[in-house]
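Sending over a structure as structure tokens; questions will come in a sec.
Yeah, one chain of the complex is gone here, protein chain that is, but the others are all in their spots.
In order of appearance the chains are A, B, C, D and E, and numbering begins at 1 in each one.
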Amino acid sequence: MSKRIVVPFGPQHPVLPEPIHLDLVLEDELVVDVVPSIGYIHRGLEQLVQKREFTEYVYVAERICGICSFIHALCYCQGIEHIMKIDVPDRARYLRTIWSECSRLHSHLLWLGLFADGMGFENLFMRSWQLRESVLDVFEDTTGGRVIQGTCKVGGVRRDIGQEKLDEMHRTLDSFEEQCRDLGGVFLNDETVKYRLQGLGVISKDDAYALGAAGPTLRGSGVAVDHRETGYAAYGDLGFKPVVETAGDCYARCAVRVRELYSSIDLIRRAIEEMPEGSIDVKVKGTPDGEYFSRAEQPRGEVVHYLRGDGTKHLVRARIRTPTLANIPALVKMLPGAQLADVPVIVLSIDPCISCTER
Amino acid sequence: MQTLLFLILFPILVACLLLFVKRTTLRYAVVALSALAIGGASAYLLIRYASGGAVYFAASSEAADLAMVAIEMALALFIIYMGAKFRNYLAIALAVVQAALIVYLETSFTGSLHAANNLFIDQFSIIMALIIGIIGSLIAVYAVRYMETYHHHHPEVRDRQTMFFFVIFAFLAAMFGLVFSNNLMWVFFFWEVTTIASFLLIGYSETEEATTNAFRALVMNLLGGVAFVTALIFLAATGPASGGIDLARVLASGDAAVVLIPAVLIGFAGITKAALMPFSSWLLGAMVAPTPVSALLHSSTMVKAGVYILVRFAPVFAGTFAGFSVGLVGAVTFVVASAIAISRSDAKSVLAYSTIANLGLIAACAGVGTYMLVWAAILLIVFHAVAKSLLFLGTGAIEHRIGSRNIEEMEGLIVRMPKMAVMMFIGIAGMFLAPFGMLVSKWAAIEAFVQAPFGLVFIAILAYGSAVTVFFWAKWMGKLVTVTRNAERVEKGFLEEPWAPLYITTGLVVAAVFLFPVISSTLIEPYVLAIYGVTAHLAQTNVAIMLLMMALLLVLPVSFFLLGRTAKHLPVYMGGRPATPDLHFAGSLGMTREATTQNYYLTEYFGEARLFRPGAAVCIVLILASWILAGVAL
Amino acid sequence: MAFLKRSPWILHYDASSCNGCDIEVLACLTPLYDVERFGIINTGNPKHADILLITGGINEQNRPVVKNLYEQMPEPKVVVAIGACAATGGIFRECYNIAGGVDKVIPVDVYVPGCAARPEQIIDGVVKALGILEEKRMKMTGEAQAKKEPRLAAEAGEGR
Amino acid sequence: MGLFEMTRTVFRNLVRGPATRRYPAVPARTSPLTRGHVAFDPATCRSCGLCSRRCPCEAIRIEKEEKVWEIDRMRCIACGDCVEGCPFGSLTMEREYFPPVVEHVVERHTITYVKPEKPAKKPAEEGAGAGA
Amino acid sequence: MNWLIGAVLFLILAPVAGGLIAGIDRKITARMQGRVGPPLLQPFYDVGKLFEKENVVVTTAQNFYVLAYLVFIALSGAIFFAGGDLLLVVFAFTLAHVFLVLGAYAVHSPYSHIGAERELIQVMAYEPMIILAAVGLYMVTGSFYVAGIAAATAPAIIYLPGVFLGLAVILTIKLRKSPFDISTSHHAHQEIVKGITTEFSGSTLGEVEIAHWYENVFLLGLVYLFFAWNPVIGIVAVAVTYVVEIFIDNVTARVRWQAALKSGWLAALLGIANLAILSYMTIGGA
Partner (left out) sequence: MTIVSEEQTTTSVALENLLKEVGGLQADGYRLVQIGCTDVGGAYEINYSFDKGYQFRNLRLTVGPETEVPSISGLYWGAFVYENELHDLFGISVTGINIDFKGTFIKTATKYPFSVTRREGDRCRNA
């Protein structure tokens, strides 16, 4: 007689705002088997390329996911620009970098909050989200939208940030950084947090690489892969070094994200300081004809937009591979052997973005 | 005295009669009638002797003594024969040693082998007699139908029911003899009979496992037997100073140091018989026997003999370090066995560990031996016997209906066998919940230990132990009351056990709560008073509160009928997934899965593998310590 | 009386939205918007919830889930569809896997527009829902009363 | 001391008081760029239909003959593309968002633009068509 | 008749006090999180709301168990405030919790089942310490009766600092505060939804809430006993203890059940050490 408990986990679940479902098989509270299942957010938006003009599709692209919205749009636009051989003005590249990094800040803070909630640390959740609001305020002031910015377009960006606003942002960065470091300190040093995270959901360097993991999940295991190193947007000018941790556990993944907060703040600061003058967009003429695998670094890892045009206004195919999809195999490997209490923590530790995953 | 003799001899008569009864219905009639007679006689004892103090009877002994020695020798030969047959040389060796010691005793100390009074009765004996007479014979009645079904389910087992019932009644006779004897030689004789009887009953099914376990029980009990004989030799040798083999004199002996050594040795015999650690394995092994045997061993006979003798010697243990040591064996057994019970899913195994734990608690009380603790110990014996017999009988009945005695399989019993579930519920409540008996006794023990010297050690152990107890009982209870859907009602099996014994024991569990103030004041308190000169009792207010709680428990179910009517029924929440009422939900990979809910067993922390060895090691050290301390005291 | 208005507990379900509205729903709970001021608690359990907040345009796999959640909520209950997707399917309306609006599956009481709906909008939506919730409660108690009254009347009649 | 890392934040919160924006009492925080909802000026629309064509979610419908401009608020994602695309400035992006509704209705406006008596030097083609 | 007055006052006033305490708790928690928080009377609104809701059950039996839980929690608190035997109070308290657990078992849902198991683990974790607290108070005051303990002039806290600390640890469990809120709480939804209360709704959930109020008042009464020699200090100490518990709640993550169990038992060890020293001192002194 087996002493096993079969528990459905999700799709409706209080701590994960998005539906994912796992069939957990527990012994006492030890996870012995787990079968994931997704598909609750699959909308089929890849097919919309056949209905929307390639310039309009940016709006769809940024709604692939409301958290990494800007970077999806960026990745899509870069892909089209590559196919059409459009050179984006410098200022637009810098602005894109700033918004990308703001996205990363907002996403990481959001994730830190959810992660804290996953551990049952409510106050930390509140604090993370409180900090995140200041990033959203910047978004609202510079783009007009809080979570969906709608500011990237093929050939550049739709809005400029005035010098005044840039200066203000630069001024407030220091105090923002200090608050972030306070917050990060709790995640990295608090004993109860460490107790919950260290040694949990370990995935070795080789495994992470072999399973095709992406982003902080990969970097937390000691593999330095960060697409910003390829120098898209303004990263090439600003210089960038990936954040890497080696332990491969939930704590390492958390540490990667915390330290990425600091590096993002640094990038924004330098981007504001080195902001070039000039126009923010170029006129787009013609239609895309060709194919390209456009890649960019999302908060969750490497995103791939495969775009293929045939010279008409409509693309033939857009295929979007998002980091969470790549991290699911790693997740399946991480869960067995954990405690039930750790399941939400481990699931969150890959920073799942289901609406990205399923498009 | 006639009643005493009747109670000892009548069961033997019935036993012999049953050797010739082959038909179940006839056997049922015989067993039921004799049960009635035995129960009636025990009740008569209560009426006749409860009000007075201890009464001694100088039963003539010459012939009886001789017969006893002869039977003892015969039993030794039987053990040697069985040992040779199954190649268990340890048993042979122990039997030989024991026989040699008896012969030595009989030949060397002929002068001091006479007790002034061979039989006696006091309130403690009455309590034991009631337990044996009522619960023991109820189990016997239950066993008749049970065994019929048992053979129906297990065609591979040879039908030896005549032998079975012979042994059962012989067992009862021996138990009566044991609690009525004032002559320690007699006590030892009956002691040996229970050993052999349990050996035969455990080995009933004749499977390899049964035989092995039977021999394990035999060997461990023989160890105790050897210690017992040694104590007798010591007593006989120390003659008048210790009081010889006269129980009453021994207990009243002024030379506490001299008596302590035999007390510790007999206490060791009690520890083996009561299956305290490290000897707990025989009682667990005894689970292979048919369930009525387990019920008998656990509730009214055998192990109770062990704690009976310990409680008898409690005044000797009181205030000595040796006694403290013996008490600690019990306390450690209590906490370790309770903890191991968490990791078990086999109902009988849980019951066994719980028995071991409770016997440990009784032993702890007896070892420390203050008047309050003796009071608590006797209360524990009573309540444990009642509740545990119900649980065993219930488990047996359930096993026959659902084909398993695994707690997990009892899920939803409230739907499948409502009457049975309620009875089990009451039985389990009786084991650990206020205001039921065991809890009251535990509470009394805590209050008593606080006042005992170095009682803090026991309190600490008790605090952990009772916390652990709540866990495993409550989760079993939870399994019973789970309301499962689409479960079939199997209350009426193809061969019905008589429900009467179950109803009666259930009634006893509930009645014990209402009656325990009376039990305490008429039986336990006078006994304690007689021995210690002071006695303990529960405060009136607390008794009143507990009766109020019990009344509430009886009234609350009424709300069941008042509340439920207007409610809308919905299936359980399954994370939003479509689910059927019987807990099937749409799982991953397109499969429909069933959400199963199993209990927690925390094997990693409370497993037998992890806890048994350390526990046993501590207990062995403590037992050795008790010997050394007793020796030092001399 | 009318405690319901002061203590609406919400259940949030993401029925294939882009996360934008979901994180705004969550943001409502956090210090800057703090809907607990109105007694709102995110319960995450339909059996405890009064208001079901749904985001997203309901895809094929979500249909039974949304229905199940709705059925599991005890009366009185209201449904608030948050964001353009939940109202009509929004920008994903034409996707092959989007049913197009929550009202295709369960009755919706309040629609909150926006892409993504802002926290203030969500608060407004919930406040609007409270009124409807109260109406439903009155109706519910009224019905219970209505059921009771004829019986009482009948009993009284018999007595006479 | 790693045990109570959060202590500082807690005390700061206690001292500084809540950070909450008390929304219904205090109006929502917006910026000049905030994309609340699209406002339509029927007096200037020349029914060119550009807005309708640019809308990525087809929330805007225009019927030139009936002189009707429709917007489905429940479909609009407030991207502002129509506003950028409108050649006549008939559409503006307002900061205030559209309030929640109980019933889902499509907003209809009757275009009141009247072609000036004297045709302008460069009459917009669509506008002329609509005016006919 | 003092005892009767105590019991009746408890039965009537404890829900009011408990609800207010819960309201203050939520308010302070919100402040610690930089939020405004709900109105002070929010807990009453919540419970009022719950009684307005439709009665929805999985099985009718659940309502019975929850009612029994409420009754016995109230009863154990009443015995406490009537000045009864502390050990009896503890046992009645355990009985009440067993009923709650049975209610969760009865519904046969995976979440409430896991919640029930965890609740039992919690009972296992805190039970030794509660018994030891009672024993400790007895050792100082010579009485198991609450009335006797409260009337004692000896400042129990001076003799029992270890016991009090241990009690503070398990109080975290009992008040369902982080880091030990593993079985159910308003915020312990991460892994088991609502744990033990998952399937309770409407008035049944309201009863659970009221039982919590009773329970909290009783627990604070237990804390008070340590300071009973001076009522003013006592009340201040109770308030401080409660605020410290809220503070702990706000600066820790939830731990796994293993740690909860270990902490509970280690707390009991601390209590035992305290009592051992105490008994050594009294024996030495005598």
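Convention: a residue touches a chain if its C-beta (ideal position, glycine included) is under 8 Å from a C-beta of that chain, and two chains touch if they have at least 3 such contacts.
Keep in mind that what you see is a predicted model, and the values were worked out from it rather than measured.
Asks: Where the complex has a chain not shown, which of A:Val304, A:Leu340 or A:Cys353 is the residue touching it?
Replies: Selected residue, touching the omitted chain: A:Val304.
Asks: Pick from A:Leu211, A:Met334 or A:Leu348: which residue touches the chain that isn't shown?
Replies: A:Leu211
Asks: Looking at the full complex, which residue from A:Leu166, A:Leu325 or A:Cys356 touches the chain that isn't shown here?
Replies: That would be A:Leu325, which touches the missing chain.
Asks: Pick out the residues on chain A that sit against the missing chain.
Replies: Residues 35, 37-39, 42, 44, 47, 50-51, 209-213, 227, 229-231, 235-236, 239-241, 292-293, 295, 302, 304, 306, 308, 316-317, 319, 321, 325-326, 328-330, 332-333, 358 of chain A touch the chain absent from view.
Asks: If you put the missing chain back, which residues of chain C would it touch?
Replies: So the residues of chain C touching the unseen chain are 59-61, 89, 93-100.
Criterion: only the chains that are shown with their structure count from here on.
Asks: Between chain A and chain B, which partner chains are common?
Replies: Looking at chain B and chain A together, the chains touching each of them are C, E.
Asks: Among all other chains, pick the one whose mean CA position is farthest from the mean CA position of chain A.
Replies: That would be chain B.
Asks: Count the C-beta pairs in contact for every pair of chains, then give the pair with the highest total.
Replies: Max contact pairs: B-E.
Asks: So which chain is farthest from chain C, going by the mean of the CA atoms in each chain?
Replies: B
Asks: Measuring centre to centre with CA averages, how many angstrom lie between chain A and chain D?
Replies: For chain A versus chain D, the centre distance works out to 29 Å.
Asks: Using CA atom averages as chain centres, what separation in Å is found between chain B and chain D?
Replies: Here the centre of chain D sits 82 Å away from the centre of chain B.
Asks: I need the residues of chain C touching at least two other chains; which ones are they?
Replies: Those would be 13, 30-32, 34, 37, 43-47, 65, 69, 74, 91, 115, 118.
Asks: Taking each residue of chain B in turn, which ones touch at least two of the other chains?
Replies: In chain B, the residues touching two or more other chains are 568, 570-571, 573-577, 579, 595-597, 599-600.
Asks: What are all the touching pairs of chains?
Replies: Listed by label, chains in contact pair as A-B, A-C, A-D, A-E, B-C, B-E, C-D, C-E, D-E.
Asks: Taking the complex as given, what residues does chain E use to touch chain C?
Replies: Touch list, chain E to chain C: 26, 30, 33-39, 42, 44-49, 51-56, 186, 189, 193-194, 197-202, 205.
Asks: Would you mind writing out the residues of chain A in touch with chain C in their complex?
Replies: Interface residues on chain A, with respect to chain C: 11-15, 17-19, 39-45, 47-48, 51, 59-60, 63-67, 69, 110, 113, 125-127, 129-130, 132-133, 136, 145-148, 353, 355, 358.
Asks: Under the definition above, what is the set of chain C residues touching chain B in their complex?
Replies: Contact set of chain C toward chain B: 13, 45-47, 64-69, 71-72, 74.
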